[in-house]
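Each chain you see keeps its place in the complex, though not every chain is here.
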Amino acid sequence: MEATQPYSLQDLADACGGEVVGDAQTLIRGIGTLEQADPGEITFLTNTLYRDLLSKTRAAAVILGPSDRHATALPRIVSDNPYACYARIAQRLFPFPQAVAGVHPSAVIDPAARIAASASIGPQVTIGAGAVVGEGVVIGAGCVLGAHVVLGEGCWLYPHVVIYAGCEVGARCILHSGVVLGADGFGMARDQGGWVKIPQIGRVLIGADVEIGANTTVDRGAIEDTVIEEGVKLDNQIQIAHNCRIGAHTVIAGCTGISGSTRIGRNCRIGGGVGMVGHLEVCDGVTVSGFSLITKSITQPGVYTSSIPSQPHRIWMETLANLRALPQWVKKLRALEQDIQKLKEE
Amino acid sequence: MEATQPYSLQDLADACGGEVVGDAQTLIRGIGTLEQADPGEITFLTNTLYRDLLSKTRAAAVILGPSDRHATALPRIVSDNPYACYARIAQRLFPFPQAVAGVHPSAVIDPAARIAASASIGPQVTIGAGAVVGEGVVIGAGCVLGAHVVLGEGCWLYPHVVIYAGCEVGARCILHSGVVLGADGFGMARDQGGWVKIPQIGRVLIGADVEIGANTTVDRGAIEDTVIEEGVKLDNQIQIAHNCRIGAHTVIAGCTGISGSTRIGRNCRIGGGVGMVGHLEVCDGVTVSGFSLITKSITQPGVYTSSIPSQPHRIWMETLANLRALPQWVKKLRALEQDIQKLKEE
């Protein structure tokens, strides 16, 4: 991919605090993978599995770690954390597109909303009374902010984000299309054969530097607030129920569902398709494997798993039949134990 | 949370048919949990696990059941169903915001649509020909109603609900942002190495008093209609495929997927992350545990489960290896049986 503007290798090394080895004036016009990089592009080696590709790459330069310092003759940037270095260099080469400050004439802004002069409000946006939009915020086409929503400075909302009344989002958050923050939690009381809706009067509070993927939903609290702490990263199609708290810098992959009143610690890594039953607490530093289920509180950091990989259908059906027959086998085993005991005693 | 307007304890007891014990004129300004309630707020005790918190709460009054009648000296409302009582009191204290009747000038309404005079149509809404919008309906910003959609009186659509042509929604339904009703079911016929689309000509019919959570989808029927009966409550990110029927007052938690032509009975409780294979029937009064899978019809009320809670990764990997080795263990067990039989016969 070609960047909007070329940079010297030295410029890029400065962006990530790396060390240049070789010609620091090498001009870099884009980024590519080891296999696909075009001449003029920079590439990176962050996984030793791919070291063989280094000799074949057409890239103009490489980002790599100290142990690979001498693995190539190409101009290179050596960094203790080459993956983060790649991320920062990519940010330099592919900055967020510049948004023009101002409010599109088709946007419908309540006169009692406060919009920073440097904010960019796209077409068909609706903003309610008392909302506060910070400096440098970009709001894509068709977004809807309810009354008294607060967006911190530098937030970027892609088209079609909906934020219900009263929710607050910290600085520099990125919300992708289809995100819904602050819809009612799933609360109702059984009464006389039907259900009575419980008004959901808490809010959603999002810390700074949070990114939320497309079509992910975070429900408002029943009474207190649902809280996503700073630096959390949520992938697409995640559901966070009412009254959850997600600790700082925790990452959650796509399609995961977190039930109500779950408290997840800081620096956790939750895989995709995970389920968490509600009203439990997960401590800091926990990893949950993809497609696993958490039903009890976790008090020790570590990796937790319950996922079952597929087998050819016929084999799996046997496995399943054996699983269900376990009580019979256990009974048989016990009978055998007794038989043997008797034989021994004879 | 502070309500828009305070009420006397007696007013609130009247809202739920409860009995006041203590000063009926106590002024209530909001609702809080036992732990977090501010002075002036009412709280509730619906789970005996939390009875200890009663002595420490700063709340001005408590909602509780007959068995806890004497558990506090605070002014209180005694109810046979304290949870439903709390729900009704919260509805009194936190009513739906008042929407102003009328059509926002940016809305695009087909001249052949019929909009009740008391309805409130928000900015950027699009309504197709022949649509009928009932009295008191509120349609949030950016909603789209296809041709001939019918919304019963008192429906509340949050921003960005899409309803495809011909679908009908009963009175007092609440549809949250990102809900899509009436998209095509997943129907196609294999032909010559490709797929021929099967037009989905049925509709979605939603009964009265249904609530549907954010980003939930309900597909239109292939030929006949997909039906959600009255009083059903659907959480966020649920997928209901074509030709399903969900019985009255059934509740379904988030991230659950129901395959085509499934019929679920009345008063069922389906957990989150559940899967239901299609073309089956679930009788009234069935509970399905979260993250379980239903592959056969269920004819008896009760609780059904197949979810597997996580273990520490290493332990789970052993469990999994043992599971897959079951056929070998079974073979061994049978061999032992024969050995013992022989030993006995000797």
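A and B are the chain letters, set down in written order, and residue numbers restart from 1 in every chain.
Keep in mind that, in the parts below, a residue touches a chain if its C-beta (ideal position, glycine included) is under 8 Å from a C-beta of that chain, and two chains touch if they have at least 3 such contacts.
Quick caveat: nothing in here was measured; it's all calculated off a predicted structure.
Trainee: So 2 chains are in place, but how many copies does the full assembly in this file really have?
Mentor: 3
Following the convention adopted for this analysis, only the chains that are shown with their structure count from here on.
Trainee: What's the distance between the Cα centroids of subunit A and subunit B, rounded to whole Å?
Mentor: 25
Trainee: Hey, which residues of subunit B end up touching subunit A in the complex?
Mentor: Going by the criterion above, the answer is residues 1, 31-33, 36, 81, 83-84, 86-88, 90-91, 93-94, 97, 104, 106, 122-124, 140-142, 158-160, 174, 176-178, 209, 211, 213-215, 231, 233, 235-237, 249, 251, 253-255, 267, 272-273, 290-291, 307-313, 316-317, 320, 323-324, 326-327, 329-330, 333, 336-337, 340, 343-344.
Trainee: Which of the residues in subunit A come into contact with subunit B in the complex?
Mentor: Touching subunit B from subunit A are residues 106, 108, 124, 126, 142, 144, 147, 160, 162, 164-165, 178, 180, 183-184, 186-191, 193-199, 201-202, 215, 217, 219, 223-224, 237, 239, 241, 255, 257, 259, 275, 277, 288-289, 292-296, 302-306, 308, 311, 318-319, 322-323, 325-326, 329, 332-333, 336, 339-340, 343.
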